[in-house]
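For reference, the structure is listed below as structure tokens.
Of the protein chains in this complex, one is absent; all others appear in place.
On to chain A.
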């Protein structure tokens, strides 16, 4: 029995890796200009700057697709952590207002400090994400009856609504609403190597940190008492976990805009396949989340070329039905 389960998990992880790599190749080869896989392969491993397809791949497609994969991983793992530590099946950085906090600060920066460098923008977007998370958590725990998942979800949605309203107010006041809207709609089209150089280390570090927390998060997700009984310092793990989620969400929002639902959908699918142990849920969520955004970005380019569809809307088309399914399933709680 035990052997059987381990077998499923390792097979799933290997299949997940293969799926992600496959998705990356397909996404790089497809677009306004179709480039065959052979050219993709040589462009990556045998780059020749004098060939146009190679240039397209190297300068445009590759950073974009890698950006999609990284942000997808980050959103999915952040969602998984939040679901684990808050024990809220509806947790998602987009729905809980974490993205909105980051986006609000980015809007402020667009308006007041347009000369900021990308790394500074990213740093400030962490601050925004952290503040809104802190705020929502404090609100939740201050209430009578504690941090119920329902209250957390509604509070998150309302905080997100307030912050979003403020962001658009700032955008309108400073006459930059369409710039901000393009950014807010979520898109990895603008990601260049320069951004990736900053984004990749942060996200990879965040992912690594998350993996280290896998075991304690598993116990936390089983319940406060069980975790304490096993000698887990619950408060510390919760804070560390949320901190990592904030770093992951903040970095992704600064790069790709606010994309909701990835962190909601992916961890549920991951748990369904590899079980409740977060040591496996987290890496598997990363693989699936990365592939999801790569495909969503690919689809957003292919639906109506050469125009692009907003990637956030693409993900919402999967995410909304899924959320509704969850809302119906969580019968006892609702």
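A few points about this structure:
One rule holds for everything that comes next: a residue touches a chain if its C-beta (ideal position, glycine included) is under 8 Å from a C-beta of that chain, and two chains touch if they have at least 3 such contacts; residues count from 1.
Rule of thumb we're sticking to: contacts and distances are computed from a predicted model.
Looking at the choices "Sulfurtransferase TusA family protein", "Iron ABC transporter permease", "Type I-F CRISPR-associated protein Csy3" or "Ferredoxin-like protein", the name in the UniProt record of the chain not drawn here is "Iron ABC transporter permease". Within the full complex, the residue among A:36, A:175 or A:225 touching the omitted chain is A:175.
Across A:134, A:239, A:276 or A:317, the single residue that touches the chain missing here is A:317. Here the missing chain is touched by one residue of A:75, A:104, A:126 or A:261, and it is A:261.
Contact between chain A and the absent chain runs through residues 90, 94-95, 139, 142-145, 148, 150-151, 153-155, 157-159, 161-162, 165-166, 168-169, 171-175, 177-178, 181-182, 184-185, 260-261, 307, 309-310, 312-313, 315-317, 319-320, 323-324, 327-328, 334.
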